[in-house]
Every structure is written in structure tokens, then in C-alpha cells.
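Only a single protein chain was left out; the remaining protein chains are all shown in position.
So, chain A:
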């Protein structure tokens, strides 16, 4: 169970991006988070695994408080939070298998990681999951040789390799063509029920959100203004979330102050 309460995030001295957000996700439900660019969707997801430092508030995963964690404790907590990215974020020059096994980095030793001597159980889990999503025959191909949909499958499998207790997906279909993005949504939906995993999906496409998720959360200017079943998400709710906002620009969802920061930005 994921419990977010009174979450606030402010970049520098600007106006807060998240203004006291409350959200509870239970069991294996699939939650879509919709909202215009700049509404704080990406920031909210990244606060959960602390790629973005929350300014204040509380985030609990199965009862463990995540906001105060530092160093090794933070890394242990991150192992249990899988993340799927809009740009897939694969390591292009490594093979598909290496990318998938990278999901185990939080569990294996540095020697095992560098020498690629992963435990047999991890390798079997990797093949099992890759077969599940239909990319097992690509195991030894370089990640950049795959098509967009296949690359996102690698991203999903990598996140599942972590044996996560919650899966975060940040615009997982925004870089894909319509057909492929439907397939990825179906995949996320069925994996959630197979693995009994809560899944939070940031998504622009309201139609897909309504089709493939059980609950829709609408954000606007850092506040939750809709929370309910897809059936209740009507024209009114849509206007409340997107109304009066100019055409979405994907770039804005990236937190501007983070550009150019180092790998060390949040590690103790």
C-alpha cells in the first residue's frame, strides 16, 4: 500500500509544484495520473523513489516512511520501487540481458555487477519475464537495435526484475506509436494483476487512461482535483484538468532545475 500525505515540492524559491498532495493506492490497482504538462505528475512520481527530493510531507510504502531515508537505507527502499520511463532510459550500448539484469543492481555485489556474474536465480527470472513480454529472443542484442515498443518492454522487465512492491510509470507510452502504446498499456494492466502490484501511470492520453486503468487521479497546478473511477471521468472533469491550458508541451514535465545535475544529486 502506498500512502502519500500532504506532499509539497518546491524548486528553489519558485511557486510550489506540488501543493499538499494526498493519495492512497492499495493492493493491485492501476491508477492513472492525468494532468497538463507542468501539473506536477512527473514530480510526484519522482518524489516517491526520491529521484526528486520532496520539500515536505510523507510517503509510506507498506508502512515504511520513505521521505527521511538516506544513503544505504534509501537504496534499499528504491529496490522495492520499480520505475518505467518515457524515454525508456536504457543503456544503449549494453545488451538487452544486461539492461534487464541491471534491475538487480540493488541486490548484487559490485563485483557481481561489473563481472556480469549474476546469480542463476536472477538469470532465470530475467528469461522468464522476457518470455512473458515476448523479448527473450533479443537477450544478446544491443538495446539500441530494438524498436520503441520492444525497448519499453525491456524497461518494464528491468523494473520488474527489482521484485518491486509498487511500479511507477512516467509517461510510458508517450514516445510510442498509438498501437504500440496500447500494447504497453495492456501489458502494464495485466502485469499489475498477475504480480499483485499497485501501478501508478502518468499519462497524457485520457482515452487510454479510461480504458486500461481502474482509477483516475487528475492534477492541476500541483493539486488533486479529480479522484474517481474512469466511468465518472466526464467532460466536466476533463475541462477542470485541461481547460484554459495551452497545448501541452512535453518538455515542461521535466523538472527544469534538475538539468545538468550530477549523479550524486541525492545520494548521501
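Definition applied: a contact is a pair of C-beta atoms (placed from the backbone, for glycine too) under 8 Å apart; a residue touches a chain by one contact, two chains touch by 3 or more; residues count from 1.
Everything below uses one rule, namely that contacts and distances are computed from a predicted model.
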Chain excluded from display, named as in UniProt, from "Sarcosine oxidase subunit delta", "Biotin-dependent carboxyltransferase", "Phosphonate transport system permease protein" or "Nitrogenase iron-molybdenum cofactor biosynthesis protein NifN": "Phosphonate transport system permease protein"
Hidden-chain contact residue, picked from the options A:21, A:47, A:66 or A:81: A:81
Option from A:91, A:186, A:207 or A:240 whose C-beta touches the chain left out: A:91
Missing-partner contacts on chain A, residue numbers: 49, 51, 75-83, 85, 87, 89-94, 98, 102-106, 110, 113-114, 155, 158, 162, 260-264, 266-267
